[in-house]
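The complex is shown incomplete by one protein chain, all other protein chains being positioned as in the whole.
Going in written order, the chains are labelled A and B, and every chain counts its residues from 1.
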Amino acid sequence: MTGWLLRRIAQAIATFAVAAVLMFVLMRLAPGDPLARMQEDRPMSGEEVARLRTIYGLDQPIHRQFAAFAQGVLRADLGVSIEHGRPVTTLLASRIGPTLLLGGAAILLNFTLGLWLGVRQAVRHGSREDRALTVLSLAGYATPSFWLGLVLAWLVGIELGWLPVAGMRDPLLPRDATWLAHAVDIGRHLVLPALTLSIVTIAGTMRYQRSALLEVLRLPYIGTAKAKGVPDRTVVWRHAWRNALFPVITLFGLWLPLLVTGSVFVEMVFAWPGLGSLAANAASGRDYPLVMGAALLAAGMVVTASLMTDLTYALLDPRVRYT
Amino acid sequence: MLWTARLVLAAVFAGVCAARPPLALAQRESSSIVIVTGQQAAVPIPTLMEGPQNALANEEIADHLFLRLAGVGPDLVTAGDRGFVPLLARSWSRRDSVTIAFELDPRARWHDGAPVTSRDVLFTYARARDRTIAPRLAHATRRIATVSAEGERRVVFRFTQVYSEQLYDATFHVAILPAHLLASLPPTDSAWSPFAASPVGNGPYRWVRRVEGEFIELAANRDFFLGRPGIERVIVRVAANTDARINLLLAGEADAIDNIPPPTTNLARVAAAPHLRLVPVPSNLLGYLLFNQREPGHPDRPHPILSDRDVRRALILALDRDVLVRALLGPHGYVPFGPVSSQLWIRHGAPASARQDLSTARRLLAGRGWVDRDADGIRENRTGARLSLHLLVSNSSLVRTQMAAIIQQQLRQVGVDIQQTRVEAPVWLERRSAGNFDIDFSSANQDPSPSGLVFSWACGGPGNVGKYCDPAADSLLHQAIASPGADRRLWHSYLRRVEESAPAAFIYTQTFVFGVHRRFRDVTIRPHSSWSALWRWPAPGS
Partner (left out) sequence: MADPLVRAWRDPRGRAGALMLAAIASAAAVGPMLLPDPLAQPCVLTCRNLAPSLAHPFGTDELSRDILSRVAWGGRISLSVAFLAVGLSVTLGAATGLAAGYWGGPVDAGLMRLVDAALAVPRLFLLLLVLAVWEQVPVAMLILLIGATGWFGTGRLVRGEVLRLREESYVRAAEALGARRGRVIFRHLLPNTAGPLLVAATLGVGDVILLEAGLSFLGLGVQPPTPSWGAMIFEARSVLVAAPWAGIFPGLALIATVLSANLFGDALRDAVDPRGA
């Protein structure tokens, strides 16, 4: 097992490196000019553009640019964002907190509620409740997140006036207010984006959980347990659920990177100061240093999540052989 | 157990909804303003707003913090010496046709208490005119020969030649920086220096803090020498998404919005909100269809279709530009005559632009051999080539993408096939700069000065990507620039010449419409540097 783990970690690091190189090359090959957005309405002379290219190292051949980038990464220096004019690490650090908060809240809501509802659906397979939940969750899934977000902001924020429509805090709240006041303020701003993100993703968790549990509930040993007179609840949660967890764990692993990448649309619609909107904006402006910084962070998360998924498989089902 | 959990959850939700922070509400009534904009200022410091930092967001914050020597007056005339109002300079006098002396206001102080002196002006212009630090500013101020001090309070500007915009060049491009704080810093590091993190200015507001990605907070400079600002606290909040901006305004979480984003339904929603008012302001935005005079991919060859002036004129006459403007901008836009936005002073008294004239358009096209030979609705020339053109549009502007769809339908009426290519801004710019387009839906934020037209419309101008070149027009342009005083007639004969040679279809210029909370009275918003008069607004309720 230890040998397997070490090998697996080495593979993860190699994967990360390959992904980093791939991303760097793809981003440079993609059409579009990082100095474009600023020129959209305010044209620059060729001389000025040439000077900026030198400053940002864009006039160098791609392998030189990559060497400079890789050396920077090893020194934990991701360069300076072209658009924001500040170090990428500073920018990422200031944006990761809000994204973790929103992603964490949404994943928590999604998995607690999604697993519970998915199990209920599987147990009452074919009932009216099962069908209603299917329709509702799928309708949520098929609704674009920005659309749902705008509807909620309009209804709850503007028409009812219950919750703030955008941002993460009230800029007028004095800095010396109590921590509780700050927490409540952020909490109020968090409700709508977290709810939006959960509603549009919960169908995934519910569907996979439902289908996995249905699969298991049909296995002979469940029938045996039931025949022995074990209570239904115990059968479902003790015997069946554990074996229906594989797809859910995989799914969780696939969604974990959401914690750092954030949901671009939800962050945009709610002006949430997170990484997702920052990275998307950087990508559409071809702000190479910032795009690469955010992408590296996300790639690290993907690789780690995959490693954790495999580890969980092994812990959950010791029979899974690793060679 | 489940019911308990549900109850607790419901109670928490209700509590969070109900718990409006009482303090913030009280604050809202007091004299603070929350302005919502689309981009956060990164480096709002004069001489550092170059390249990527040459952005509206930086200028708007810098306008609160730093003063210029003098400001462009309310009629926006940039030529001559009469249209300007005093700011840091109390007065100025002309020694000869190439020399102006400024008297600094002795009451002017930096936010740290130090007086503003001629040394600051010298320092600022030394940086602004250094090509390695500020190439854009250095170009803009290239006709300033020397800046010298006569004592603590007097600065003398000498120019290289006689021209009408000397005072404009000496005052508009750059606000004054504090030499005593910056002289010891290497200029290239300034963007990361503690000064950039917390700038010290001399304007009506001083810097308080920046919360990354959320807002910038400023506070009134109570000792401001031109008068104490009425509004105590200014918060400039960011929401990149236009819907989020509108929501913040309508929900009362922002008091003012920079420019109500399209579509026109947003204007209607703000107008319908009882607590908001609309404030129209002339803009420097110009939208036009640029015709490529060279073949895409072969810059040495003339464009097979668009190098023909009659075809270009036919395309312009086939457009109903009034419909385009009214559909996307409502009453807040109009069709410009020549490349002139609503902010340029030369627009007054200019002729009206040509209206749609389908029969002339058809006649011009037929006259050049473009006839629908196979009755498919699209014209062909004698060799059978279709009258089909690619229209390049950036996806970043709703106005332009929607207009492109209407333009496509309008040109189809005269048998012209338009294929839209809608791409992201960086791709758009790449293709545009490479001349890789037939027609480009361009836009420009024009300088307040009409001399900026050289950049995009003169032969060999660095921004002239359509390769329009008419020496006769150029000589009219240079005549207008060199004439002393503000002579609109010279400018109008240049514009007429441009309209005749049809390098582009000038589609729209607009009035920006700001939304402001009604509790603010006597609201003034300036055309270029929107919020620079904010400090004169009286405190609400006073």
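The rule is simple: a contact is a pair of C-beta atoms (placed from the backbone, for glycine too) under 8 Å apart; a residue touches a chain by one contact, two chains touch by 3 or more.
Owing to the predicted nature of the structure, the values given are computational and were not obtained by experimental measurement.
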Open item on the list: Can you list the shown chains that the omitted chain is in contact with?
Closed with: A, B
- [ ] Based on the whole complex, identify which of A:177, A:214 or A:230 touches the chain you can't see.
- [x] A:214
- [ ] Tell me which residue among A:139, A:160, A:183 or A:315 touches the hidden chain in the full complex.
- [x] A:139
Open item on the list: Among B:388, B:401 or B:524, which one touches the chain that has been omitted from the display?
Closed with: B:401
- [ ] With the missing chain put back, which residues of chain A would touch it? List them for me.
- [x] 7, 11-12, 14-16, 18-19, 22-23, 26-27, 29-32, 134-135, 138-139, 141-144, 146-147, 150-151, 154, 203-204, 207-208, 211-212, 214-215, 218, 243, 246-247, 249-251, 253-254, 257, 283, 295, 298-299, 302-303, 306, 309-310, 313, 317, 319-323
Task: Positions on chain B contacted by the hidden chain, ascending - done: 242-243, 262-263, 265-266, 268-269, 323, 326-327, 395, 398, 401-402, 404-406, 408-409, 419-424, 427
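Heads up, the rule we're going with is that only the chains that are shown with their structure count from here on.
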Task: Centre-of-Cα separation between chain B and chain A, whole angstrom - done: 36
Open item on the list: Going by the contact rule set out above, which residues of chain B touch chain A in the complex?
Closed with: 13, 16-17, 19-21, 23-24, 27-28, 32, 34, 42-43, 51-55, 135-136, 139, 191-192, 211-215, 217, 235, 237-241, 243-245, 247-248, 250-251, 253, 285, 394, 396, 424-430, 433, 443-445, 455-456, 462-463
Task: chain B partner contacts - residues on chain A that touch it in the complex - done: 31-48, 51-52, 55, 82-87, 91, 94-95, 98, 150, 153-154, 157-158, 161-174, 177, 181, 184-185, 187-188, 191, 268-271, 273-274, 277-278, 281, 284-286
